[in-house]
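So that we are looking at the same thing, I have put the structure below in structure tokens.
The excerpt is restricted to a subset of chains, each kept in its original location.
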Amino acid sequence: MEGTLDFINAFLKWLLEFDIAVLVAAASVIGAGFAMIAGIGPGIGQGFAAGKGAEAVGTNPTKGRQVTVVMLLGAAVAETSGIFALVVALILLFANPLIGAEVAALVVIASVIGAGLSMIAGIGPGIGQGFAAGKSAETVSVRPEHHGNIVKVMLLGQAVGQTTGIYALVISLLLLFANPLL
Amino acid sequence: MIDGESLISAASAIGAGLAMIAGIGAGIGQGFAAGKGAEAVGRQPEAQGDIIRTMLLGAAVAETTGIYALVVALLLLFANPLL
């Protein structure tokens, strides 16, 4: 009787009647879904680079090749957080270190969901690095003679813009592989 | 009674839906490229070929994370390694 009135304990009791492997699997697929959301970032950023690249190629068709290379180089960097997210999702699905662990079920399911949520941070570097790629491609079309400096500053700035994506990856990997809460 | 497989399947349906949200990015980015491409073609119609090639190349790059998300969603639905 009391259990039905305290719906939180009742729900947790129902949940923990499942086998722990089942709970981890169910939470892992949701965590993988969250992680993939990071893909918004590279999509926006690389699309920006594509637009600025197309514009720059039109402005200076003789430097089309050089502009396209800068756009693609910058866009490749912007892909990073999409790849990180995919890797975390694939780990959750195919190489989940927490499946089979004989530990507190609640903590494990929350950890795999937390690992997925953390990866969403990758949206930021994806957008920002793509912006840098687009502006660099544009600038190279106007000042092809400064190609080297432009790319150097782009890569430096992109590296700075990556850090919060790295922090998120670290937290995610900690939750999966070196979880201090377990 | 709900068995373990059903719980994982239910969670997979939600995970697949969440993953698809990634498609927001390519939609915005490629649309931006379409707009800048159209603008550039209006300004330099003689460079139309180069402009469209660059736009499509860049848009192909911007598609990848949308594809990753689709692959993960289809895995969850059709080849779920956890089921």
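Letters A and B mark the chains in the order given here, with residues in each chain numbered from 1 onward.
Quick note on the criterion: contacts are C-beta pairs under 8 Å (C-beta built on N, C-alpha and C of every residue); 3 or more make two chains touch, one makes a residue touch a chain.
Owing to the predicted nature of the structure, the values given are computational and were not obtained by experimental measurement.
S.K.: How would the full complex read if you wrote each label with its copy number?
M.R.: Here the full set of protein chains amounts to A x1, B x9.
As a working rule, only the chains that are shown with their structure count from here on.
S.K.: In the complex formed with chain A, which residues of chain B make contact?
M.R.: 4-5, 7-8, 10-12, 14-19, 21-37, 39-41, 43-44, 47, 50-55, 57-59, 61-66, 68-69, 72-73, 75-76, 80-83
S.K.: For a test of understanding, state which residues of chain A touch chain B in their complex under the given definition.
M.R.: Against chain B, chain A makes touches at 18-19, 21-23, 25-34, 36-55, 57-59, 61, 64, 67-68, 71-72, 75-76, 79, 82, 85-86, 89, 93-94, 96, 99, 123, 126, 130.
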